[in-house]
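Removed from the display is one protein chain of the complex; every other protein chain stays in position.
For chain A:
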Amino acid sequence: MTTDTLAFAGGFDQPVFEAQAAFRTLMDCMARPGTIGRIDATVVPPAPLNATAGAIALTLCDHDTTVWLTPALSRSALPGWLAFNAGATVTDERQNARFAFVEKGAMLPNLSLFAQGTQEYPDRSTTLVVEIDAFEGGRPLVLKGPGIRTEAEIAPVGLPDMFPHFWSENRQNFPRGVDLILVAGARILCLPRTTIVSVKEA
């Protein structure tokens, strides 16, 4: 397959049921931060975006949503793929983005530069989909907040060391703030803006 035709292939085999299954995983994970869900999709997005992040894009994005992409994703065939398969347009303005996608290995962009919503309409904020290496094996982080009975623990590999600090800055503006969907392979984990992330004390 040449680069030119890449944009026109790789959508859902069964758009209705696969999108529903992907959304239910997203909904359950967003409602229970720290819970790891799995989205095994038939989607084949252009590299370097992985299949699960691609499935999330096709589940949530359409002509009503503008999407921000990292420089590497913008240079790939992804803008065309999103336009053809989802009808979504790509924007350079982080403030206008409803969704943002970050491929594995890319630097986590500054969260405060994305749309935060307003005090009246805090829902008008960006949801970031960020690919990382793994959910286990990194520095242990403790999660607290709505959706978690007492506390949950994750040990993500691929997030910056300063992440708990960035996230607490995001948390401070509540109800404004961005929401995060982390992707590692076919597995996902959500951090809504309400979740409090702290480094686990040794």
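Here is the rule we use: a contact is a pair of C-beta atoms (placed from the backbone, for glycine too) under 8 Å apart; a residue touches a chain by one contact, two chains touch by 3 or more; residues count from 1.
One rule holds in what follows: contacts and distances are computed from a predicted model.
Participant: Pick from "Transcriptional regulator, PadR family", "NADH-quinone oxidoreductase subunit B", "MerR-like DNA binding protein" or "Alpha-D-ribose 1-methylphosphonate 5-phosphate C-P lyase" the UniProt protein name of the chain that isn't shown here.
Facilitator: Result for the unshown chain: "Alpha-D-ribose 1-methylphosphonate 5-phosphate C-P lyase".
Participant: Check each of A:Ala9, A:Met27 or A:Ala47 against the chain that is not shown and name the one that touches it.
Facilitator: Selected residue, touching the omitted chain: A:Met27.
Participant: Using the definition of touch stated at the top, determine which of A:Val44, A:Leu108 or A:Ile148 touches the missing chain.
Facilitator: Answering carefully, the residue with contact to the hidden chain is A:Ile148.
Participant: Which residue among A:Pro109, A:Pro140 or A:Pro175 touches the omitted chain?
Facilitator: A:Pro175
Participant: Which residue, A:Pro122, A:Pro140 or A:Pro164, contacts the hidden chain when the whole complex is considered?
Facilitator: Of these options, the touching residue for the absent chain is A:Pro122.
Participant: Which of these, A:Val16, A:Met107 or A:Ala202, touches the one chain of the complex that we don't see?
Facilitator: In the full complex, the listed residue that touches the missing chain is A:Val16.
Participant: In the complete complex, the non-displayed chain touches which residues of chain A?
Facilitator: Chain A touches the missing chain through residues 15-17, 19-21, 23-24, 26-28, 30-32, 59-65, 98, 118-123, 125, 127, 146-149, 174-175, 179, 192-194.
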